[in-house]
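Every protein chain but one is kept in place in this view of the complex.
Chain IDs A and B follow the sequence of writing; residue 1 opens each chain.
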Amino acid sequence: MHWPIDLIVLTFVIFCAIAAISVKDLLGTAILFGAYSFMMCLLWAVMGAVDVAFTEASVGAGVSTVFFVAAVFRTSRRTKD
Amino acid sequence: MTDLLPLIVAKYNYWLYVILMMIGLYAMIAKNNLIKKLVGMNIFQTAIILFYVSIGYKTDATIPIIQNAHGGQGAHSAVIHAADYINPLPHVLMLTAIVVSVATFGVAMALAVRIYQRYQTLEEDELRMRLADIGLEE
Partner (left out) sequence: MRFLGFIIVCLTGALLLYGTGEFPDWGDPDSPASTHLSNHYIEKAIEETQVPNLVTAVLADYRGFDTMFETAVVFCAGLACFLLLRDFSQKKERFYRHTPTGVILHVKDSKKTLKVGKEFEHMDKDWVPSDLIIKTVCRILIPFIQIYALYVVAHGDFSPGGGFQGGVIFGSSLILLAISYDLKTLVRRVNEKVIGIFAALGVLIYVGIGVICMSMGGNFLDYSKLAPLVPGDPHHIRALGMLGVEIGVGIAVTAAMAIIYINIVSEGRHDEGL
């Protein structure tokens, strides 16, 4: 009976997604997007997709966030929306 | 009402994926900043990956690694039932999709940096104005 964990994490994922696209600071978007990826990784681990969860933990939460921060460092941090 | 609850439990996951997909699509259409659009694209992508992974899920099944097979001996004697293991095929497809998504994300970030170098902005309306100034667009 593990579906409540699943649904709680899914709700967190949706909160993170809404926050990531509505924050006005792009560095904040980068960090929230990392949190989103990590929540997603937890969700896949719960669903038994261990390989996919491992990939997402290293790729989505790790390297993508670093690329994101690097790109924000070289462009602007502010945005209007 | 008693009929509705199992229906919600059985389909709740799918509804949340649709909501995630809608968030991503909205960010791609309505957001003005190019990097925000990229985030929307990634959210869309992960929603689809989530959908695929959840298709492969089976209740009362374990992860798709064969048990007692590490010595190479037990594998031949034991009979493997497909219902005991989660379907690995969607995992394989989505694993490569994640890796390709980070590759495209890197290229997209490189393009964003290049655009910023030339136009000093990442906002779509300002980009249109700059392009109109140099006569590339009416």
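One rule holds for everything that comes next: contacts are C-beta pairs under 8 Å (C-beta built on N, C-alpha and C of every residue); 3 or more make two chains touch, one makes a residue touch a chain.
As the structure is a computational prediction, the values presented were derived from the model and not from experiment.
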Shown chains that the omitted chain touches within the full complex: A, B
Absent-chain interface as seen on chain B, which is shown: 9-15, 18-19, 21-22, 25-26, 29-30, 54-61, 63-66, 69-70, 72, 75-76, 80-83, 85, 87-92, 95-96, 99-100, 102-104, 106-107, 109-111, 113-114, 117
Chain A, residues in touch with the chain not shown (by the definition above): 50-51, 53-55, 58-59, 62-63, 66-67, 69-71, 73-74
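Keep this in mind: only the chains that are shown with their structure count from here on.
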Centroid spacing, where centroids are CA-atom means, of chain A and chain B in whole angstrom: 11
Contacting residues of chain A [partner chain B, same complex]: 3, 6-7, 10-11, 13-14, 17-18, 20-21, 26, 29, 33, 36-37, 40, 43-44, 47-52, 55-56, 59-60, 63-64, 67-68, 70-72, 74-76, 79-81
List of chain B residues in touch with chain A within their complex: 9, 12-13, 16, 19-20, 23-24, 26-27, 31-33, 35-36, 39-40, 42-43, 46, 49-50, 53-54, 56-57, 61-65, 86, 90-91, 94-95, 98-99, 101-102, 105-106, 109, 112-113, 116, 121-123
